[in-house]
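The structure under discussion appears below in the form of structure tokens.
A single protein chain has been omitted from the complex, and every remaining protein chain is retained in its original position.
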Amino acid sequence: MTDNDKSRNMLGSVMVIGGGVAGIQASLDLADSGYYVYMVENQPSIGGAMAQLDKTFPTNDCAMCILSPKLVEVGRHLNIELLTLTELQEVEGGPGDFKVKVRKKARYVDLDKCTACGDCTKVCPVSLPREYDQDLSERKAIYKHYAQAIPSGYVIDKRDKSPCTNACPNNVNAHGYVALVSQGKYKEALEVIMRTLPLPGVIGRVCPHPCEEACRRGQVDAPVSICAIKRFVADQVDVEDLPMPEITKRDEKVAIIGSGPAGLTAAYFLALDGYQVTIFEALPVAGGMLRVGIPDYRLPPEVLDKEIRAITRLGVEIKFNTALGRDVTVDGLFADGYKAVYLGIGAHGSLKLNIQGEDAEGVMTGVEFLRKVNLGELKDLKSARVAIVGGGDVAIDAARSARRMGVENVSILYRRSREEMPARANEVNDALAEGVEIKFLTAPQQVVVKDGKAVGVQCIRMELGEPDASGRRRPVPVEGSEFTVDADIIIPAIGQTPESKLLSDVTGVSLTKWGTIEVDDLTLATGREGVFAGGDAQTGPWIAIGAVAHGKEAAISISRFLKGEDMKTGRERVSLPQENFTPIPPGTKPTEREEMAALAVGDRVGDFREVEQGLTEEQAKAEAARCLNCMACCECEQCVSACKVGAISHLMKDENITLNVGSIIAAPGFKAFDPKLYDYGYGKLPNVVTSLEFERILSATGPFQGHLLRPSDHAEPKKIAWLQCVGSRDTHHCSNGYCSSVCCMYAIKEAVIAMEHSKIPLETSIFFMDMRTTGKDFEKFYNRSKDEYGVKFVRSRVHSVEAVPASDDLLLRHFSSEDGQLREEKFDMVVLSVGLETPPETVDLAKRLGIELNEGRFAVTSPFEPVSATRPGVFVCGSFQGPKDIPLSVMEASAAASEAAVLLAPARGTLARKPEVIAERDVAGEEPRIGVFVCHCGINIGSVVDVPAVKEYARTLPNVAYVDENLFTCSQDTQEKMKEAIHEHKLNRLIVASCSPRTHEPLFQQTIKEAGLNRFLFEMANIRDQGSWVHQNEPEAATEKAKDLVRMAVAKSALQQPLAEFKVNVTKSALVIGGGIAGMEAAMALANQNYPVTLVEKKGALGGHGRKLLSSWEGQPVAPYLDDLVRRVESHPLVTVRLNSEVKEVSGFVGNFRTMLDGEGGRYEVNHGVAVVAVGAHSYKPKEHLYGQSDRVFLNLDLDLALRDGNEMVKQAKSAVFIQCVGSRIPERPYCSKVCCTHSVENALRLKKMNPDMDVYILYRDMRTFGMREYLYKEAREKGVIFVRFDVDRQPQTELIDGKIQVTVIDHILQRPIVLNPDVLTLASAIVMEDPEELAKLFKIPVNPEGFFLEAHVKLRPVDFATDGVYVAGLAHYPKSTDECIAQAKAAAARAATVLAKDSITAGGVVASINKDFCSGCQACLNCCPFNAISYLEQEGCCEVNQALCKGCGTCAAACPSEAITLLGFSHMQLYAQIDEALSA
Amino acid sequence: METEKKFEPRIVAMLCNWCSYAGADLAGVSRLQYPPNIRVIRVMCSGTVSPHHIVHAFQRGADGVLIAGCHIGDCHYIRGNYMTIKRAKFMEGLLNFAGYSPERLRLEWISAAEGVKFAEVVREFTEKIRTLGPAPSFEASPRLATAVL
Partner (left out) sequence: MKTKIKKLLEEGRVDGFFAYKTIHGFFFPYLFTKENMDELEDWKPSSARYPIAKLLLAQARKNPEKTYGVLVRGCEERAVHELYKWNQLDREKVVMVGQACTADLAADCECWKPFPTDVAYGEAVEPVAKSARVEMLEKMAGEDRLKWWLGHFNRCVKCFGCRDVCPVCFCTECSLEHNKLVETDKLPPDSSFHLVRAIHMGGRCIDCGLCEEVCPANIPLRVLYKEVGKLVEEVYGYKPGSDDGKSPFTFLGDELMLPPGPR
């Protein structure tokens, strides 16, 4: 490190992007070694793709079982801050000191309050596909990501505002009430409407519903009948039956002029706010235009009256026959004590025709006519002839009303054609059906007047000319086409205007040039303080819902005005984005839109009965079910009422946060390839699924609860095919030329698991190109799948998948790679083994991070710094670095953690939090005094179990000194209550009867710890997860069970003693065994974190096999890197290199090892806290293929040297042959050596480069150029390297004939032998282990049957041993390439650092303990301990537990014949007591 | 007329903390319903359950004993459950030879993801025990005399 680096500000915190298994591992390693970690995850919870898997290969472990403890650990870690739903925005700064901006999306659920009880989900009306199940099952809009999710709280899926709601001028939550109707929750639906609209039945009838225009269902078939649904809700539930809202009365009086929709709405909301509201209405009836402008057959008066009553019952008073200007004035109102005035006078004036005779008797405007009809002022029109001028709704209303008044002869005169008519089409149709005649292209010229009375209209024909400003074609009179329409009543209905003369004497209120009232756009305030206006009077004639919107907005302004608040804050009009909606499910089938029944035409004339009859319940539900839930959450807020702890708020906002971190680790993971582009029917044929979907189908938590069923008909499949390389090794359908590395293994795994799951015999076939089972124990798994399970492997390219006609089965056409034949085969199901790819959003993330991606869109790294991104201080791991499996991801994650730790070594511990130390009360001598808290968990327990009865029962139990019940025992205030109870009642043990100790024990343990009790004096009775939730219909039995569980807990608790946790000091230095690349890298990674390292090498020099390697597979030369590494190791002040040395004795345990080395200068002792085993492996020296018999036969490593040294024989060679799998993948060595395919391809390319004319053959079994190495394979084929495949039982034959090499191999396609005479023969020989036994014994670490060291867990602990403090790296673990060796070495260092970073290790707690008096020294316990925690004391003749090593499984306790060993916290006596109490009732 | 009280099986279950207890919790989270006859004792590993505990449960009147642990290979403690499987087989044989139905002892592997399986196992086992009837007493009976072999 340069001085410059040192001077830079170093922060002891790291940001880890991605909460998958790689991100989790990196975070835990860093947090465990003294750094503070921000874990940024864009999903609502962590776990990533691994959480979706059923089992993991090659051990078939349950993915969730092994992952879930890690999730919990992350969730609880003091030094990991989880930022879910969060995305990185911008990065500034450099290594050691980055400034990172992130955006955290609102969750709408307060995680501190949410108890994950699930009550919200039950009431949520919106069902959506569950992403976790790959859309194969459903979830609600408020949901838990998956059962074991961390954070365990719920989340609301909320997208952009639903188009319907957004399109409504009043933003009535259409989505909300439609969703509730779909669930039959009509009352709740009405309540949602009433939040913004107090006139649901009215608007549900008269609204021209712009919502439906916006409805996305229209993209599928036709919009949802939203308006009719609203009317249905209003018809279904009596608005007067809704509970009276609680209103806090206020003194201020507000006057409202006009009882139309604007005035009524303003009155409603002001009344809800507690104001004293009086409406002044000029007419003798309330409702304004709703009453006198809309005919009764469209809006029955009783509907309006009812809704007005619902408003007046809030205390709103209406003064009838009181007109502004005539009976009251604005000044007068203020003088009478009104504090604000709202002008909602409507637009009751009409535009004039401005033609001759317009003032004659018999001429009246549409508005006037309708008012008279509605007020019953017109009678006996039967003999009249009516002509109406205009083409809008008023004209139609007037015409249809006239028909209902008994007028036979009704004509509408309209100057344009049908297309241009502004009236709603269905209204026009109805009018025509009811016998109204419409004369199109007819313009009135004058009223024909006789005796002062109108007798007709003189008209002229029109024709359509050029479009005018409105876009409609302008009508042009046709010369000489005049004619007369006879009429007694002539009704111009060409437009309305406010009666502005009413306002002429209101000072301070000004009008626009159209005669409307001028107001502030946002607040609707007029120029005069305290006077507001809205509705048609302000907008000009508009739809009723517009007036409602104004009334509502004015109410807000008035309320704020009267409270002295700013009227504008937060009301800026923003246009909401309308992009992010729930996708329209691909399989959405068009359905017929339900229409309302209508009164028969014959029944309409002469009668004002309502025409439209409303939807039936069945229709309404069917319509509601058509909703696509665009916004996901419909904001009905049912969840808010259901949540007993008040955790939900729909008002939460997204947050922008800036974080300062020293380093960034990016592990955003992959996306499974979308195979729609392939001809495999995906998306169309339901039984063609992706591998990830199949994982969910197999999973016990999946859509079919783990029953193997196919999606189309839920039948059990009998034959399943897997198609490999879908979206991998393919540059035709996609640009993924790389191999995804994991698909071969997961396909085999899925086939095997499917066969195990299937209740009926299942045939499985895997269609593949090359079987790439390169990892540890993968080849054995492959072999077992063939030999033991009978999975069929078909080397073939699949051409297409089609439906078998008239069935759900699938026909698969494929070309065999064996013989080139086209074959057909029928399957019940096809699984597409989709590849891994970097999704566009991650590409975008890379841009924001400022790091480069390679041609496969994976992060660019170098082989010698495999986890370093191109931006210094930024590290990458997992499938973002390149497609890979879980163990490699985990390993890289640890490596990335190591790099970050090295970078930030000076700042270690500066930001990490330390747990608080609280003094513990000594309760040893006390009699047990147990406190029992029984939880209602809202209604989760309380509604099934009789909680008070359980509490009272607990009171009767021995040693119980205190009982209580809580609504939510886990809430923060209850923790305080519990602490108080402990002090007040001198409790020394505590029991909570509630949920599961797995989720809540740590919380309560912390509580009693804070109250001064040893945390192990806490016990739980699980009466929810294993009680009320599983016996919902048996309340009595559930109550009895709860009592039993409490009794059992009390009995156990009484026997519980405080458990000691103590510290064991750590020797802060490491021993690294093996001086190859892995050993040196591990040593450097530790020394650079300031830990002294002793590096032991058997040989006389450092470097190992790396010395023989020419280059990395990507072509970078190894020698310069290696020389530099050796130099750095040798010159590092903290590294002691011991050459020619070997480990002879090992004693001690994690943190405290003592090792004896034999080496130059004799024997010496090393004390160390950790050890890394990196002893390497060797090349198999073949006995076959003339090795050693001819100097023309090479191993790949030899060829490397020959090429480097310019070996003449190689240079001159005309032909070269490589034979793969020499010593690998054979019965005695059933593993793949992983690196040889790539190495041969690499050398083949070198030969071709040196001599393009050289014939180069590679004889192989499967080309295993996994990951990006596939590009190399592709290049080799392009450069003319010839690949010939052979079978394991038809090995190439090599002979020496006259000193020349002859290789004979049977070509598959040609089915005949090919004879080759190479000048150079290269054998890709196996990597083998030599003598690992001694070291294995010394460190008590296991090796597998092939001699490779066996890690603690192949998936999640790939560099750890079961023996704590010992780690593995490099080839000693398994064959691997240089970059992997380096990553693994760094990973081992990271894991080791988690020990060395601590001053001491905490031991004790739940561990085994031996009563030496009872021990016979038989050593049964010692032999069954998997952690070597028990030792035999020769002197005392008995055994002893090393509590620092004990992990508390208790298997030893069960093995001890004398019960001399017991597991503290789960002692024999406690188990007996629990058994006794379980059976004592 | 007094009717005899219906037989309700009394079942003691010992579940390992990491898999089966979590599976039982998942059954709850998933609201899967099963008979309330089971009384669960949480142990750290199924390997913690000793033959003594099994004998003790039967001696105290258990009609059935369920032991559940992680699937083979999934053990949190590497191979605690290897011990369990053999112990359970041994105990079944011993109980059988002593005249106690081995079906009253049941060993199941239930993972943390197998809520459904847990509910099914409890349902099935409870029904099984119901058909077997109350477990015979451990009391030596003076009424029974057996000739010495």
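So that you can tell them apart, the chains are marked A and B in the order they are listed, and the count of residues begins at 1 in each.
One rule holds in what follows: contacts are C-beta pairs under 8 Å (C-beta built on N, C-alpha and C of every residue); 3 or more make two chains touch, one makes a residue touch a chain.
Just so you know, these numbers come straight off a predicted model, no measurement behind them.
Participant: Of A:Pro1332, A:Gly1404 or A:Gly1465, which one is in contact with the hidden chain?
Facilitator: Reading the full complex, the residue touching the unseen chain is A:Pro1332.
Participant: In the full complex, which bits of chain A touch the chain not displayed? Write them out.
Facilitator: Listed in rising order, the touching residues are 1332-1333, 1336-1337, 1340, 1342-1347, 1350, 1413-1420, 1423-1426, 1432, 1451, 1455, 1457-1460, 1468-1469, 1472.
Participant: In the full complex, which bits of chain B touch the chain not displayed? Write them out.
Facilitator: Per the touch rule, chain B residues meeting the hidden chain are 47, 51-52, 55-56, 58-59, 78-79, 82-87, 89-91, 93-101, 136-142, 144-146, 148-149.
Note that only the chains that are shown with their structure count from here on.
Participant: In the complex of these two chains, what residues of chain B are touching chain A?
Facilitator: Residues 10, 12, 14, 17-19, 21-22, 24-34, 36, 39-45, 47-50, 52-53, 56-57, 60-62, 70-71, 73-74, 76-80, 83, 87, 111-117, 119 of chain B touch chain A in their complex.
Participant: Can you list the chain A residues touching chain B in their complex?
Facilitator: Result: residues 54, 59-62, 64-66, 68-69, 118, 147-148, 699-701, 705-706, 996-999, 1022, 1024-1027, 1029-1034, 1037-1038, 1040-1041, 1044-1045, 1048, 1352, 1362, 1406, 1424, 1426-1427, 1447-1451, 1453-1455, 1459, 1463, 1466, 1468, 1471-1472, 1474-1476, 1478-1480 of chain A touch chain B.
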